[in-house]
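A single protein chain has been omitted; all remaining protein chains appear in their positions.
Chains here go by letter, A, B and C, matching the order in which they are written, and residues are numbered from 1 within each.
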Amino acid sequence: MSDETWLRTSIGGSTADAITIRGRDLATELMGQVSFTELAFLLVGGRVPTPAQTRLLDAVLVSLADHGLTPTVLAARLTYTGAPESLQGAVAAGLLGAGSVFLGVVEDTAAFLCELGERTDGSEAALRRAAEEGVRARIADGRRVPGLGHPVHKLEDPRTPRIYAIAEEDGTLGVNMRLLRAVAAAHADATGKPLPVNGAGVAGAALADLGFPPAIVRGFALLARTAGLVAHLAEEQASPLGMALYREVDRRASP
Amino acid sequence: MSDETWLRTSIGGSTADAITIRGRDLATELMGQVSFTELAFLLVGGRVPTPAQTRLLDAVLVSLADHGLTPTVLAARLTYTGAPESLQGAVAAGLLGAGSVFLGVVEDTAAFLCELGERTDGSEAALRRAAEEGVRARIADGRRVPGLGHPVHKLEDPRTPRIYAIAEEDGTLGVNMRLLRAVAAAHADATGKPLPVNGAGVAGAALADLGFPPAIVRGFALLARTAGLVAHLAEEQASPLGMALYREVDRRASP
Amino acid sequence: MSDETWLRTSIGGSTADAITIRGRDLATELMGQVSFTELAFLLVGGRVPTPAQTRLLDAVLVSLADHGLTPTVLAARLTYTGAPESLQGAVAAGLLGAGSVFLGVVEDTAAFLCELGERTDGSEAALRRAAEEGVRARIADGRRVPGLGHPVHKLEDPRTPRIYAIAEEDGTLGVNMRLLRAVAAAHADATGKPLPVNGAGVAGAALADLGFPPAIVRGFALLARTAGLVAHLAEEQASPLGMALYREVDRRASP
Partner (left out) sequence: MSDETWLRTSIGGSTADAITIRGRDLATELMGQVSFTELAFLLVGGRVPTPAQTRLLDAVLVSLADHGLTPTVLAARLTYTGAPESLQGAVAAGLLGAGSVFLGVVEDTAAFLCELGERTDGSEAALRRAAEEGVRARIADGRRVPGLGHPVHKLEDPRTPRIYAIAEEDGTLGVNMRLLRAVAAAHADATGKPLPVNGAGVAGAALADLGFPPAIVRGFALLARTAGLVAHLAEEQASPLGMALYREVDRRASP
């Protein structure tokens, strides 16, 4: 195999003296200079974000990190109960439930908006038209409009106005976030039933506005959740609930 | 079960109007106010770090995020090859290899140092004595001293002096990082073969100095690696190598 | 929660004296009496299979267990390289790649056939008509017909005629396997390009004929693969290739 360009990575590498990430020297150019959020942006996106982009990405990651004793957190804690020697196994088990039902919305919303956005020139009128068409097509197909509605936050997801406010303050409000607002309005018009933009939806829109392709935005949600999972496993080490939960389930399940 | 205190979490929760993390309102007190690194510290440690502590944690996370096409990255990319519909599965597969051989050093070093540190009053002489005893005991048992030596960075791991410099600049150099330096010196004295403190070892010492119990420090290494894995999966989406790697292995393995 | 029927399982349970699976006493009625394949059928399907059904299920499991150094096997072995203390983590990593690209065909074929089969009375003519309609609809939509074609076994997948022969010998040839044969013929007619029924496709058809819903048939493929993964990890323990593979990739990837 003479042509070996297929076995390359442009993310990073190391020699005896140096470690490089995206062409920057890890020790002298990145450590102590950039935050972990900036590094994550650089790793995935290939460029260092502006301070405003970093603040938006930080807000998105902060918004997605934890939601209490969710199914994925319970899976991680129950896995730790059986395999405390393998913290990585418990974190992995927790991430495996971050699929279509919960975190998939981040990706679905980004994909929906990016597809709609391609047809517009970015003007307010064009966004409104694209949103109306997109919503109408979804309703006609009997498919849900992604990013709207939440089982707990029925009137308003508290994360949504906050992300919009941050983006507006810092000038990072982009086409996808604007379009999502238009989608919510178009959906309310079409159905007569207003649904709030949910936190996963606005996160997907913000990540798309930061320039990430829809297919990878779920990765940032996984990164955020990892922090929450590690916290729950630290709590499980200090005050375990996995074994007691199992015992109660087992007792109640036995006829 | 009248006493339900076992089924509690002090990490976070939500109501129809609000999401709370560690007693702080997510939307108004955390989003846009704290970085993701500060949030991770708060989630796991229960308190907001000082700016100097944040800078040290950022440096540690940045130092551990990526090392090129490692076995764990290859596992993640090959998993994506077979199951591109499940980004979380590929990230999970990548984390599962972050065990005793690679990232275990972070935890082993923190545990070793914390145990030694308990016997000292923190004075330089006491640390030196504890390090000498600890190293001697390990050598007598035929066990490795954790945190020393690196297969690639044989003379010096470039991350190590950088983490020490950051901690010294900011006044976050603690007992565990000082002790690790004494351990390296004691090991060189005892064996006549100086080994550099490696990046995983200094990360373990720094995380212990930030107040995290040894049993959970590997969690921060997993968090750091998640960012690297997401970056490699973004690259795998754009320029895949998994299938070509399989094909070459399969061809060469067939007699 | 007075009505607790939601927290029940009809699969199994245990008391101080006995363990029960699907209403049978594990020690006296199952161990030494039924094979693991019969038990798997009982666990998933709720009934003990006939000898002919067992032979078909055995043949399907045997056919799917191993295919050499596939991407999923490589992921498992590379995961073991980093975390040899966690055999379960390496097996899990191997299973995570058993998604849409490789094993998904088992499920896709079963789902496709079950949907087509519902419209027929089981007569040969009706199956042929259903197959022709199903193939035509797929081609019109630009979607692949599942279960046909194989990157390596271009003319014939050696597993396919064998599964058919076993089912015919034993009288377990059912509607789905017959329909799959009709689908292959209809596809050849419609495209002029005959494609062989592949091993995953015929496995899906056979599992559907054994009475399993399409949504769970992939589970049998995962069970089969687990045996192959354990074998590869036993070989990795005795003659490891993970670290050498990584070193070669790393060397070639460094510019």
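Basically, a residue touches a chain if its C-beta (ideal position, glycine included) is under 8 Å from a C-beta of that chain, and two chains touch if they have at least 3 such contacts.
Keep in mind it's a predicted model, so treat the numbers as computed, not measured.
K.L.:
Of the residues listed, C:Ile139, C:Leu223 or C:Ala253, which one is in contact with the missing chain?
P.N.:
Counting the whole complex, the residue in contact with the absent chain is C:Leu223.
K.L.:
Residue by residue, what part of chain B touches the chain that was omitted?
P.N.:
Residue positions of chain B that touch the missing chain: 4, 7-9, 13, 15, 83, 85-86, 88-89, 92, 96, 249-250, 252-255.
K.L.:
Over the whole complex, note the residues of chain C touching the chain we left out.
P.N.:
1, 6-19, 21, 25-28, 30-32, 34-37, 39-40, 43-44, 55, 57-59, 61-63, 65-69, 86-89, 91-93, 95-99, 103, 152-156, 158-159, 161-163, 165-166, 212-213, 215-216, 218-220, 222-224, 226-228, 230-235, 237, 239, 241, 244-245, 248
K.L.:
Of the residues in chain A, which ones touch the absent chain?
P.N.:
68-72, 74-76, 78-86, 89-90, 92-93, 96-103, 242-243, 245-246, 249-250, 253-254
One rule holds in what follows: only the chains that are shown with their structure count from here on.
K.L.:
Have a look at which chains touch which and call the overall pattern line, ring, star, complete or other.
P.N.:
complete
K.L.:
Roughly how many whole angstrom separate the Cα centroids of chain A and chain B?
P.N.:
One centre to the other, that is 22 Å.
K.L.:
For chain B and chain C, let me know how many angstrom lie between their CA-based centres, rounded off.
P.N.:
38
K.L.:
Name the residues of chain B that each touch 2 or more other chains.
P.N.:
Each of 68-69, 86, 89, 92-93, 96-99, 103, 245 in chain B touches at least two other chains.
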